[in-house]
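Of the protein chains in this complex, all but one are displayed in their positions.
Our next item is subunit A:
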Amino acid sequence: MGDIGDSGRGAHGWRRPRGHPVWGLQQRWLRSGDSGQGVTGRGGCRRGVPGGRCPRGARGTRQGQPPPLSLTPVTSQAVPRVRPGPDATRHLHTTPACLKVSPGGAPPPPPPPPVGCPPPLMPLSPQTRAARVRVGKGDKPVTYEKAHAPHYIAHRKGWLSLHTGNLDGEPGAAERAVEDAFLRRFLYGTFPGVLADEPVLKRRANLLVVCAVLARGLAPAKLYFLLGYAETLLARFYKCPVRLELQTLPAKVPYKYL
């Protein structure tokens, strides 16, 4: 276990800058073989749980899982995690310190990436299940959108809903989220069976643009009927102009088979 005083090589032999202005000298790197115990002695979990028992319990390492080790700074003291500034955007998506690696496991180290390559993105924890299609027999076609987990957003995926509610000082993010949920259900029901992919919702000032990709399952006249119906109904419902932009494909496009 090296301090920052060592050559600064992380677990993967990758050069890290020394004395980073934000991380300072209190951080150190997790390396292979490190059970991740810092001050607290628990398996990487930094939460101060009164009573001393973690409700999740200790977990044995899963065999065959890729090691969750990454080039994350681990505070040696229980200071709040400081997010680095915008010049290190990729690190926004690297894992914060809440790794649920249990002691006793010694997962094999991942192969070091070549120099100059950005670090691989890692999810929150190996046990997260959000928005992931689990690997199956290999007969399930999965679109590009579904094949990628949410930690790939802004790296390999875009956003499905674009609005300014999440910017600093802008109101209405929660309302937009509720509206989005309703809109997606509405569209799923209005275009039964022909929606090839998740619709993208774009808000520009007052206007709501719904961009949907459809398969060619219905006759064009029927699609136009549903289009006129959806536009009018949604406009009256949300009291704003709604525009539906449709694109048709011969069939759903699979990215891979899981």
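Odds and ends about this structure:
Going forward, contacts are C-beta pairs under 8 Å (C-beta built on N, C-alpha and C of every residue); 3 or more make two chains touch, one makes a residue touch a chain; residues count from 1.
Rule of thumb we're sticking to: contacts and distances are computed from a predicted model.
The complex includes a chain that is not drawn, and of the options "Pyruvate dehydrogenase E1 component subunit alpha", "Origin recognition complex subunit 5", "Small ribosomal subunit protein mS39" or "ER membrane protein complex subunit 6" the UniProt name matching it is "Small ribosomal subunit protein mS39". Between the chain not shown and the residues A:Pro112, A:Gly136, A:Pro192 or A:Gly228, the one that touches is A:Gly228. Along subunit A, the points of touch with the absent chain fall at residues 216, 220-233, 235-237, 239-240, 245-248.
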